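Just one protein chain is left out here, and the rest sit where they should.
Take a look at chain A:
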Amino acid sequence: MAGSALKRLMAEYKQLTLNPPEGIVAGPVDEENFFEWEALITGPEETCFEGGVFAAKLTFPSDYPLSPPKMKFTCDIFHPNIYSDGRVCISILHAPGDDPMGYESSAERWSPVQSVEKILLSVVSMLAEPNDESAANVDAAKTWRDNRARFNEIAHQTVRKSLGL
(Lines give C-alpha, C1' and ligand atoms only; values in the text may rest on other atoms or scores of the structure.)
Protein backbone atom coordinates (compact mmCIF):
# COMPACT_ATOMS: atom_id res chain seq x y z
CA MET A 1 0.00 0.00 0.00
CA ALA A 2 2.74 2.44 0.85
CA GLY A 3 3.99 2.13 -2.71
CA SER A 4 0.84 3.49 -4.23
CA ALA A 5 0.54 6.11 -1.51
CA LEU A 6 3.98 7.37 -2.45
CA LYS A 7 3.18 7.42 -6.14
CA ARG A 8 0.01 9.31 -5.51
CA LEU A 9 1.73 11.81 -3.22
CA MET A 10 4.46 12.28 -5.79
CA ALA A 11 1.84 12.92 -8.46
CA GLU A 12 0.05 15.44 -6.25
CA TYR A 13 3.30 17.13 -5.33
CA LYS A 14 4.12 17.52 -8.98
CA GLN A 15 0.69 18.90 -9.71
CA LEU A 16 0.93 21.39 -6.83
CA THR A 17 4.41 22.44 -7.89
CA LEU A 18 3.60 23.08 -11.52
CA ASN A 19 0.11 24.40 -11.10
CA PRO A 20 -0.62 25.50 -7.56
CA PRO A 21 -3.80 27.30 -6.55
CA GLU A 22 -3.27 30.97 -5.78
CA GLY A 23 -1.56 31.70 -2.55
CA ILE A 24 -0.75 28.10 -1.76
CA VAL A 25 2.57 26.33 -1.56
CA ALA A 26 2.76 22.73 -0.40
CA GLY A 27 5.25 19.91 -0.42
CA PRO A 28 7.08 17.39 1.73
CA VAL A 29 9.00 18.88 4.63
CA ASP A 30 11.87 16.64 3.73
CA GLU A 31 11.80 14.11 0.92
CA GLU A 32 13.27 11.50 3.23
CA ASN A 33 9.75 11.23 4.54
CA PHE A 34 7.12 11.81 1.92
CA PHE A 35 4.30 11.34 4.39
CA GLU A 36 4.92 14.61 6.17
CA TRP A 37 4.06 17.76 4.27
CA GLU A 38 4.19 21.41 4.96
CA ALA A 39 1.75 23.86 3.43
CA LEU A 40 1.56 27.63 3.31
CA ILE A 41 -1.91 29.04 2.90
CA THR A 42 -2.65 32.68 2.19
CA GLY A 43 -5.66 34.09 3.98
CA PRO A 44 -8.41 34.86 1.47
CA GLU A 45 -8.91 38.49 0.47
CA GLU A 46 -11.73 40.52 1.87
CA THR A 47 -11.83 38.44 5.00
CA CYS A 48 -10.33 39.05 8.40
CA PHE A 49 -7.47 36.71 7.54
CA GLU A 50 -6.59 38.63 4.40
CA GLY A 51 -2.93 38.75 3.55
CA GLY A 52 -1.70 36.37 6.23
CA VAL A 53 0.41 33.37 5.31
CA PHE A 54 -0.35 30.45 7.58
CA ALA A 55 1.84 27.40 7.89
CA ALA A 56 0.34 23.97 8.43
CA LYS A 57 1.59 20.43 8.61
CA LEU A 58 -0.09 17.56 6.81
CA THR A 59 0.52 14.01 7.94
CA PHE A 60 -0.44 11.25 5.54
CA PRO A 61 -1.33 7.69 6.54
CA SER A 62 0.46 4.82 4.80
CA ASP A 63 -2.77 3.82 3.07
CA TYR A 64 -3.32 7.26 1.58
CA PRO A 65 -5.47 8.00 -0.48
CA LEU A 66 -7.78 5.44 1.12
CA SER A 67 -7.56 7.29 4.42
CA PRO A 68 -7.36 11.06 4.72
CA PRO A 69 -4.33 12.96 5.98
CA LYS A 70 -4.32 14.92 9.21
CA MET A 71 -3.80 18.63 9.12
CA LYS A 72 -2.48 20.90 11.82
CA PHE A 73 -1.60 24.57 11.74
CA THR A 74 1.86 25.19 13.11
CA CYS A 75 1.23 28.87 13.66
CA ASP A 76 -1.19 30.46 16.10
CA ILE A 77 -4.58 30.82 14.58
CA PHE A 78 -7.81 31.72 16.31
CA HIS A 79 -10.65 30.19 14.33
CA PRO A 80 -13.87 28.32 15.22
CA ASN A 81 -12.90 25.24 13.19
CA ILE A 82 -9.32 24.96 14.34
CA TYR A 83 -8.52 23.43 17.71
CA SER A 84 -6.31 25.50 19.97
CA ASP A 85 -3.44 23.11 19.26
CA GLY A 86 -3.79 23.82 15.52
CA ARG A 87 -5.66 20.70 14.40
CA VAL A 88 -8.07 21.41 11.58
CA CYS A 89 -11.61 20.10 11.82
CA ILE A 90 -13.34 20.01 8.46
CA SER A 91 -15.46 17.33 6.89
CA ILE A 92 -13.13 16.62 3.96
CA LEU A 93 -10.53 15.38 6.47
CA HIS A 94 -12.89 12.75 7.83
CA ALA A 95 -13.47 9.42 6.20
CA PRO A 96 -17.14 8.54 5.83
CA GLY A 97 -18.07 6.52 8.88
CA ASP A 98 -16.00 8.36 11.41
CA ASP A 99 -18.00 11.41 12.14
CA PRO A 100 -17.09 13.21 15.33
CA MET A 101 -19.86 15.74 14.92
CA GLY A 102 -22.55 13.42 13.71
CA TYR A 103 -24.18 15.44 11.01
CA GLU A 104 -21.82 15.65 8.05
CA SER A 105 -23.12 14.04 4.92
CA SER A 106 -20.74 11.49 3.52
CA ALA A 107 -20.61 13.39 0.23
CA GLU A 108 -18.40 16.04 1.80
CA ARG A 109 -16.12 13.49 3.32
CA TRP A 110 -12.77 12.15 2.44
CA SER A 111 -12.59 9.71 -0.44
CA PRO A 112 -9.70 8.77 -2.72
CA VAL A 113 -10.98 11.16 -5.38
CA GLN A 114 -10.15 14.07 -3.08
CA SER A 115 -6.68 15.50 -3.03
CA VAL A 116 -4.29 17.67 -1.08
CA GLU A 117 -5.23 20.55 -3.34
CA LYS A 118 -8.91 20.14 -2.54
CA ILE A 119 -8.16 19.97 1.18
CA LEU A 120 -6.13 23.16 1.02
CA LEU A 121 -8.83 24.92 -0.99
CA SER A 122 -11.43 23.76 1.50
CA VAL A 123 -9.29 25.18 4.29
CA VAL A 124 -9.10 28.50 2.45
CA SER A 125 -12.87 28.63 2.22
CA MET A 126 -13.08 27.58 5.84
CA LEU A 127 -10.90 30.58 6.74
CA ALA A 128 -13.24 32.79 4.75
CA GLU A 129 -16.41 31.33 6.17
CA PRO A 130 -16.04 29.76 9.60
CA ASN A 131 -18.64 27.19 10.45
CA ASP A 132 -19.64 27.95 14.02
CA GLU A 133 -22.03 25.02 14.19
CA SER A 134 -19.27 22.45 14.46
CA ALA A 135 -16.90 24.38 16.62
CA ALA A 136 -13.52 22.93 17.40
CA ASN A 137 -12.54 26.02 19.32
CA VAL A 138 -15.61 27.01 21.33
CA ASP A 139 -14.02 30.23 22.47
CA ALA A 140 -13.32 31.28 18.90
CA ALA A 141 -16.80 30.28 17.79
CA LYS A 142 -18.32 32.38 20.56
CA THR A 143 -16.19 35.38 19.75
CA TRP A 144 -17.00 34.98 16.06
CA ARG A 145 -20.71 34.91 16.81
CA ASP A 146 -21.01 37.50 19.54
CA ASN A 147 -18.14 39.88 19.14
CA ARG A 148 -17.12 40.05 15.51
CA ALA A 149 -14.98 43.17 16.02
CA ARG A 150 -12.89 41.38 18.62
CA PHE A 151 -12.58 38.36 16.38
CA ASN A 152 -11.39 40.50 13.49
CA GLU A 153 -8.88 42.19 15.72
CA ILE A 154 -7.44 38.87 16.87
CA ALA A 155 -7.39 37.66 13.28
CA HIS A 156 -5.55 40.76 12.21
CA GLN A 157 -2.92 40.19 14.88
CA THR A 158 -2.57 36.62 13.66
CA VAL A 159 -2.04 37.88 10.14
CA ARG A 160 0.69 40.28 11.22
CA LYS A 161 2.32 37.59 13.31
CA SER A 162 2.23 35.13 10.43
CA LEU A 163 4.08 37.65 8.28
CA GLY A 164 6.67 38.22 10.97
CA LEU A 165 5.67 41.86 11.41
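In this text, a contact is a pair of C-beta atoms (placed from the backbone, for glycine too) under 8 Å apart; a residue touches a chain by one contact, two chains touch by 3 or more; residues count from 1.
Simple rule for what comes next: contacts and distances are computed from a predicted model.
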| item | value |
| --- | --- |
| "Lipid droplet-regulating VLDL assembly factor AUP1", "Exosome complex component RRP45", "AP-3 complex subunit delta" or "ER membrane protein complex subunit 5" - which is the UniProt name of the missing chain | "Lipid droplet-regulating VLDL assembly factor AUP1" |
| Which of A:56, A:77, A:92 or A:116 contacts the chain that the document leaves out | A:92 |
| Sites on chain A contacted by the missing partner chain, in the whole complex | 1-4, 6-8, 10-11, 13-15, 17-23, 25, 27-28, 30-34, 38, 40, 42, 44-46, 51-53, 65-66, 92, 105, 107-108, 111-114, 118, 121-122, 124-125, 128, 159-160, 163-165 |
